[in-house]
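The other protein chains are all here in position, but one chain of the complex has been omitted.
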Amino acid sequence: MTTLDILLNVLVSGVLFGSIYAVVALGLAITFGILHIPNIAHPALVIMGGYFVVQANRLGIDPLIAAALGIIPFYLLGMLLYTFYANSFERRGRAEVLQSLTLFFGLSLVIEIFLVLLFGSELQSVSAPYIGTSLKFGQIAIPGRLLVPALLGPVTIGLLWLYFKYTNSGTAIRAVAHDERALSIAGLDPAAVKRRAFGLATATAVIGGTALVLIGPIDPFGGRFQIGRVFAIVVLAGMGSIPGTLVVAIMLGIAESLVSSYLNPAWSPGVAFAILLAALALRPQGLFGAAR
Amino acid sequence: MTRDSKIFLIAAVAVLLAGLLAPHVLKNPFYFFAGYVILQYVVIATGWNILGGYAGYINFGAAGFFGAGAYASAFLFNTFGIPLLGGLVAACLIGALLGVLMGYLTLRIQGVYFAIATLGLVIILETIIHNIPALGGARGIVVYGPPPPAWAAGPSQYMFFLMLLIAVASVSLARWMQISWVGRGLRAVRASENAAECSGVPTLRLKLLACAASGAVLAAAGAPYPFYTSFVEPVTVFSLLIGLNAIAMPLIGGTRTWLGPVIGALLMASTQQIATITISSELNILFVGIVLIAFVALAPNGILGLVARRSRETPR
Amino acid sequence: MITRRNFNRLAAVAASSIAMPSVLAGRAFGQDTPIRFGASISLTGALSGTKNGQIGYELWRDDVNASGGLLGRQVELVLLDDQSSASNIPAIYSALADVEKCDVLFGPYGASLTAPVMPFIKQRDLFMIGMFPLAANEKARHDKFFHSAAWGPNSGTDWARGFFDLAKSVGVKRVAILANDLEFSKNAAVGGAKVAEEYSMEIVFNQSYPPNTSDFSSILRNISAANPDAVFVGSYPADSTAIIHGIREIGLPDSVQIFGGAMIGPQYGSLLSSLGPELNGVVNSHLFAPEPTMQTPEIKKFFDRYVPIAEKQGVDPLGYYVPPFYYVAGQLAAAAITGAGSLDQAAMAAWLHGNTVETIVGPAAFNDIGDWTKRRVLMVQIQNVKGNDLAQFREPGHQVILDPPELKSGEFIHPYNKARAS
Partner (left out) sequence: MSSPVLSMHGVEKSFGLFRALGPVDLELMPQERLGIIGPNGAGKTTLINCITGVLKPDNGSVKFEGIDITVQPSFKRARLGISRTFQIPQPFRGMSVTENLLVPLDYLHGTANKRRRAAEVLESVGLSARAAHPSEDLSQLELRKLELARALVGNPKVLIADEAMAGLSEAEIDEVLAILMKLNQQGVAVIMIEHIMHAVMRFSQRIVCFEMGQLIASGTAEEVTRDPKVQKVYFGEQAHH
């Protein structure tokens, strides 16, 4: 294998992982980026989605079909979570960001333990025909267990983008971020719109979970390692930009892949946060622009 | 000095005296092992609350500061033979520096970014430790501290008293910050940053001061840890449970005053010390998580808030 | 059995024990009360995969009690959960010694958890059987500490020496070392590098990776690019699986003669059966394998009783790695007590230093810091696995012992790619 081959492989795996990060970060791009709800429980919800797929897979259902089946229940779960959140905070007046952070922090722990109690803390994996195979293009090998979840990223993001752009309810969600009053004047209930958006965000968790469980086995605590990454992506993507999420995620994937290959894999967990901190320190105005 | 301050001073001295006398009354060393952990959490909760409670900035990375303190004292002792006291000072400095750094990078923007950045602090520090062989990497460092001084009844009693000193010092600092211009300024910033700034409060500097004090106290809680366990490794000192407890204890006790975190820590840490030998770590975390959610959603001002409300509602 | 004590009980005991630390004072207790053995086990947390050791303790206790106890007294276990966290260890061992008033202590699992207990037993001059820590006593040099696991002397560097002996025998010159950034695998990697240097092998790749790594394709490509003759891996179950998956997808060069070393996972039934034939060719460390050179009636009897309990509890159905040595720990302590004729910790230690104990895994004798005088870490090559049936791993011929030579039960197949295909 030549140096160039290795570089190409590094780039390809960066793109693959980036697409996967994008689908994991997508829900947060909606809750945090659009609704300004710092849902740090999203990665835990993603893992929960992964467990849903594992259980369905045990019954012989293909992970991708299981993901499709999970969308409705997770959508409903998200609406329920939003209702709880809104009842706890927004009704008391302005929702304090810091309190909701704490709430979601507690929620993520409860989800993790809930999974431990139900399924144990052992690793869980799925089986599917495309796991274990790989496509070869010359010296570049793309394993199926990475390719399939990596395709989920652009597909989901594309669908969501169309939804936000071309449907009334999608437009309403984007509008709620900017001007709640205008929405009520238009005869829409902002709370209902937000609830739907939160449901949608949570529904993407099951797709993110599918992506993760296809790459490799998951355990209940796997979400913790994603928190830094997903926030870095959402913030860097410019708060709520759906296509931006994909672009930034792929850039991050490549950065991690480069560090892991050419520096030392042991440094890679710090990459996302280092980039995030650097961005916060150097370009705060760019991030501030989209805040309320 | 106000009457309250006099009472506080007398109480602090009484607590320290009781700590000195305790080994002569309680002969069973177990109490001192368990007591050390409880006091360690009093310090952690107090340190967290300086920033989280007074200024309203949530720090998810308490374990990062704790771990930094633990590693600082372990490294200084093993490499240069610097005793724990020196390690404690160094830990405070490092904690303060880390706090200022985190604050400086994020506080100019919005509170939520500070919180997110602190989530990453632990991961970054852990990654750094893993990659520095002098700090033992993932294998950890064994620390054989000196034998306790002659006046102490034993190592556990000595470590307990040391942690008691740190706790009293931390709580005194937190109390002073709360009742002085610092606390008033921080509460003003929390209520309205603009109005505070226009009242002459140097908001950024004040927040950085709170970051530094909070970081120093959190790191101080970690400094004696290597001497307590004789061993430091990344997994335990950067444990999620530390970060979780640091938030949960003040929120449960009440974040507005210095007393809240103390009450929260005493309650929760004692429960957990008993639970250590009765329930599993998963149930332990579940318990803390649910209590946390319940308090945030239903009683945002903690136990002290509940007590205050009740006393206000009952006719005098 | 007193695993999870309830609060009331503990509080009552605690309240009544404001007196002396009982390991010192408790000897005065009457001859009719049971002898209490205290241990911390990792029922929960990262190390909870070792909780099946508890079955080893319990089978030993039942056997001792069935044969009349020790010194005419029955035997009782006090087990507390350390949640796999080193920070709990000091309080737990104080609870065992001072609240539960245990007469004999067993160590917690592994080096991270054992390190915090060493100053404690040294300061109180207590006897302890350690459970699986590598090189735990080399700094403290406590004369009353003994290992139940057969790591042998200088275990920090030497325990995986067998891997490099095999590598040397097939002319390996270039070694790649890969380790998870966790305590055990990092130790293994550092020790491995020392031995490789001693054997004048060139280390062409030496990296560690973060614990939650799930994709090894780029790492394996870099290893391949370094063109090694041997790949020494220190990994934990999740990453062991991911590495094996990665090799299936990416492959390793034909130059690699030997692959494996210190992978945790292929000792356990769940991983053996889930990976099945993909494990063929891996040479990995182990402590027991059901090969003719190791099978004895005693160990067979142990596993005959272990398996049904394990299946009922949902823990490792094979149990080759951890549980027998928990039984051994009990046997060592029992021999020391019987030999000393009392619970005097110094006399027990002295007896164990001077005598060889017949255990279910064979004879055990100790050096001055409690290491087994002879290293008996196995290097086992997984061979001829077909399908994912767990039962085949109970049969000989699938986990072939290559090292040490006196236990050798089959031939070393190399290079690795050839062994994989077999």
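Read from first to last, the chains carry the letters A, B and C; within each, the first residue is number 1.
Keep in mind that, in the parts below, contacts are C-beta pairs under 8 Å (C-beta built on N, C-alpha and C of every residue); 3 or more make two chains touch, one makes a residue touch a chain.
Note that the coordinates shown come from a computational prediction; the quantities given were computed from them, not determined experimentally.
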Visible chains in contact with the missing one: B
Which of B:Leu21, B:Leu85, B:Ile132 or B:Ala191 contacts the chain that the document leaves out: B:Ala191
Missing-partner contacts on subunit B, residue numbers: 181, 184-185, 187-188, 190-192, 194-203, 256
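Note that only the chains that are shown with their structure count from here on.
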Geometric centre distance via CA averages, subunit C-subunit A, whole Å: 39
Intercentroid distance (Cα basis), subunit C paired with subunit B, Å: 36
Overlap residues in subunit A, where contacts from two or more other chains coincide: 121, 225, 264, 266, 269
Multi-partner residues of subunit C (each touching 2 or more other chains): 44, 181, 208, 210
Contacting residues of subunit B [partner subunit A, same complex]: 52, 56-58, 60, 104-106, 108-113, 115-117, 119-121, 123-124, 126-128, 130-131, 240, 244, 247-248, 251, 282-283, 285-286, 288-290, 292-293, 296-298, 300
Subunit C residues within the subunit A interface of the complex: 44, 48, 181, 207-210, 212-215, 217-219, 221-222, 224-225, 237-238, 241-242, 245, 248-250, 270, 274, 314
Contact set on subunit C toward subunit B in their complex: 4-7, 10-11, 14, 17-21, 43-46, 80-81, 83-92, 94-95, 98-99, 112, 115-116, 118-119, 123, 139-140, 180-183, 185-187, 190, 208, 210
